[in-house]
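The complex is shown incomplete by one protein chain, all other protein chains being positioned as in the whole.
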Amino acid sequence: MSIETTPKQSWWNRIANPGQFVAWTGRLLWPLTILTAALFVIGLWLVFFQSPGSTPNVGTTLRILYIHVPNAWLSQFVYGIMAVSALGTLVWRHPMADVSMKAAAPLGALFTLLALFTGSLWGRPAWGTFWEWDGRMTSTLVLLFIYLGIVALWRAFDDQLRAARVIAVFTLVGAINIPIIKFSVDWWSTLHQPASVLRADGPRMPPEILTPLLVMFFAFTFLFLTLHLKAMHTEIKRRRVMTMQRRAAQGAES
Amino acid sequence: MTERQVYPELTLRATAFSCGRGGMVLADALSFAVTGGNCLLLRGPNGTGKSTLLLTLAGIVAPMSGHFALEGADADDGPHLHYCGHRNAIKARLSVLENLQLWATLNGATGITPSEALETVGLGDLSMLDAGYLSAGQSRRLALARLLVSERPLWLLDEPTAALDTEGHALVTRLIDGHLQRGGLVIAATHDDITLPHPNRVQTLTLVRKS
Amino acid sequence: MTERQVYPELTLRATAFSCGRGGMVLADALSFAVTGGNCLLLRGPNGTGKSTLLLTLAGIVAPMSGHFALEGADADDGPHLHYCGHRNAIKARLSVLENLQLWATLNGATGITPSEALETVGLGDLSMLDAGYLSAGQSRRLALARLLVSERPLWLLDEPTAALDTEGHALVTRLIDGHLQRGGLVIAATHDDITLPHPNRVQTLTLVRKS
Amino acid sequence: MKPFSTIIAHELRLALRGGGDMLTLVLFFVIVGAIVPFAVGPDKALLARIAPGIVWISAFLAMLLGLDRLFHADHEDGTLILLRQSELPLSAIVAAKVMAHWLVTALPLILASPVLAMLLAMDLETFLRTLMSLLLGTPALAAFGAIGAAVTVAIRRGGLIAPILIAPLSIPVLIFGVGTITATQSNAAMLFLAALSLMAVALAPFAAALAISSAED
Partner (left out) sequence: MKPFSTIIAHELRLALRGGGDMLTLVLFFVIVGAIVPFAVGPDKALLARIAPGIVWISAFLAMLLGLDRLFHADHEDGTLILLRQSELPLSAIVAAKVMAHWLVTALPLILASPVLAMLLAMDLETFLRTLMSLLLGTPALAAFGAIGAAVTVAIRRGGLIAPILIAPLSIPVLIFGVGTITATQSNAAMLFLAALSLMAVALAPFAAALAISSAED
């Protein structure tokens, strides 16, 4: 029974210090914001002026795709980020991993919600209903529930430091389970529905659709990275204020 | 703290009074009378029924037999007592001041203002802090501040000095003494010594284990 | 109680060790060594981290920095410590004896038998009682009996005398002394005075408030 | 009315700051509704047919399970004893707490009901009636739930006891609630539902206050 914690000096340890982390990554914040904005300007220009679809109706529904697909991608990418951060918390006990995990959860929920929302906006003209119990959509819905559950869990803990390791365990359990959920939902909906509305392999995309899609895809990914970094900084500040308040409470008792 | 008599002449009188828990008599055939300006200390080993007696006087637990009354009080103008028990009834996620303000409104803001009360108990500079982060001693002080924001003649205190340091003991003594000066009554259960400036104002009732 | 040395030579050594709660350091840069047959008393005002230090030594809370080790103990043969905290871990609806037997099985029945242990702590005639009816002091005694049914060299006691009467204080002293005689180590946080027969076996560590 | 509104404001403040309790309840409501298709299959016609029932059962369970801890925190931290010494009678305090609780649980749940309606392929008219019936019926559920919470406040591990005590009592609410949506005489059902809610809200605080003060600390 002996526990040892000897600090090692490396860049890894240096960003483990919240102050250093803010100082280091603070410089990245503005370039990231500008890059995101530029990507969005280019992407939206491509979407509105280069993308096919002259008749307003078809063009509008097609344009939802440029938002829908990046968000659908992000909804899974963010969970990946959370799972990696959870490993960072559990295995390396890296303090910034906690913060990253906490900051990612609401963003993941937001992007998943957007994917569902844009998807159902699209479903209306495509299938005549907002919602279809299709495998892909259903598993995205379940993913949203998992995100929101994690957000609720973060809020239920008074002590955020203690919360991190516990939530990391849960995040990893979820990461193992998500493929199983996906598989079981597919099995369930194909079993009941003769043919899926969504074709498994989409039509070959013409380049004038693919290019704006790719640009929007990067735009949204960088949007996430920017927001994530910003949220991490906010969380670090919040924790600093809370620690100061608690220290005041203890210092003042005579 | 004002030192003048603010309450009418009051007497808490119990006659052939017994209380208990779960059908079991703990304190039997008690008779005592406490008049305004006096303090009754309850003493005795663990489990002899001190807390139960206080809860009975507060009207939370029904007496087993006999009766007690606060003579001289007008039953129409609301409750006449403050009970301060083992648990501090403090809500985390509200600030210290918000916690106290709630009780000032619910019990009637007839005493000093909440911020003055916090000053008095030594929590003045913590009034904006989330009350969930208070230490045990600070929580106890907040519970005591509640006695000051609403004027009520009878104080029932269960281990008021629990979790308090020496300075806190002096605070409790000061608060009790001030209340007695104003003509109030105090009944306190305690294992610690409480030494008031006027020893003749203190009566002691020792409960014994029944077996 | 046997008075011979039953444990190997052990030393609990902490170097430049600090512990805390919620990211806040409470006890900083502690260095101490306790060898078999000695007792370390933790003292200090409320909220200075005595309970936290005991929890850290028990492996429940992670240390903030530095390290500690029980030298001379073989890590393979299971846990080497008994922790006895504020809460007594007693299950209502099981009898006193059943409560103790559970822990004898879980921790290894290497000490005296459960009924002997109950005799020792003065609960001999209550062994068939539902443990939910025990008073606070009796619950504490039951928690102490747990230390006796499984032999472990390191005892971490948080306020062992809490809720106990004078006779109970003497019991705690007797138990600690017996454990030291057998070559065990005791670390106890307490506000009360614990006077052991051999004062030279007692070290004291006073924690102070940081601000 | 100052103390009365103070309690409502206090409860609202606690709920809004109090870590995700509202979110949890809404999620529970939506999740219970959304897992039904997994169990009965994604047949749209079937789902549309049982949708009003599902929404009501989800609301029913969410309200009962959420309410059962209404007085629990106050009991644990000693607030309940102090409330009995306040200027306000206990029944008024209970009424204020139930009202606040309705605002922080039933209202978000009603606001979330479009999500469930969409998932269950409800048509617009049915959905509007569902909204109406939830608005009329949830006060009764809150009032009944308060009685269950009061009766079980002194039981340490309350758990599911309050819900199972209250569920049978609340079945009329469920019947008239669903009736408001689907029955041919939906206006009559609506009237009954409104009457039930009024009566429950008017009487339950007294019953709950009595139960709390009989629990002796």
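Order as written gives the chain letters A, B, C and D; numbering starts at 1 within each chain.
In this section, contacts are C-beta pairs under 8 Å (C-beta built on N, C-alpha and C of every residue); 3 or more make two chains touch, one makes a residue touch a chain.
Because the structure is predicted, anything quoted here is derived from the model rather than measured.
Engineer: Which shown chains does the chain we cannot see touch?
Structural biologist: If we consider the entire complex, the absent chain touches A, C, D.
Engineer: Touching the hidden chain in the complete assembly: which of A:A23, A:A38 or A:V173 does that?
Structural biologist: With A:A23, A:A38 or A:V173 as choices, the missing chain is touched by A:V173.
Engineer: Which listed residue, C:K50, C:H82, C:R141 or C:R182, touches the chain dropped from view?
Structural biologist: Residue touching the chain left out of view: C:H82.
Engineer: In the full complex, which of C:Y7, C:F68 or C:W103 touches the chain missing from this view?
Structural biologist: C:W103
Engineer: Residues of chain C in contact with the chain that isn't shown?
Structural biologist: 55, 58-62, 78-79, 81-83, 85-91, 93-94, 98, 102-103, 105-108, 146
Engineer: Tell me where the left-out chain touches chain A, residue by residue.
Structural biologist: Residues of chain A in contact with the hidden chain: 90, 142, 145-146, 148-150, 152-153, 156-158, 162, 165-170, 172-174, 177, 180-181, 183-185, 187-188, 191.
Engineer: Given the full complex, what residues of chain D touch the hidden partner chain?
Structural biologist: The list for chain D reads 20-21, 24-25, 27-28, 31-32, 35-36, 38-41, 46, 49-50, 52-54, 56-57, 60-61, 65-66, 69, 72-73, 157, 159-161, 163-164, 167-168, 171, 174-175, 178, 182.
In this section, only the chains that are shown with their structure count from here on.
Engineer: Most central chain by CA mean?
Structural biologist: Most central by this criterion: D.
Engineer: What chain pair has the highest count of contacting C-beta pairs?
Structural biologist: Per-pair contact counts point to B-D as the maximum.
Engineer: In angstrom, rounded to a whole number, how far apart do the mean CA points of chain B and chain D lie?
Structural biologist: The answer is 37 Å.
Engineer: Measuring centre to centre with CA averages, how many angstrom lie between chain A and chain C?
Structural biologist: 47
Engineer: Cα centroid separation between chain A and chain D, in whole Å?
Structural biologist: Roughly 33 Å separates the two chain centres.
Engineer: Multi-chain contacts in chain C: which residues touch at least two other chains?
Structural biologist: If we look for residues of chain C contacting two or more partner chains, we find 46-47.
Engineer: Residues of chain D that touch two or more other chains: which are they?
Structural biologist: Chain D, residues with two or more chain partners: 19.
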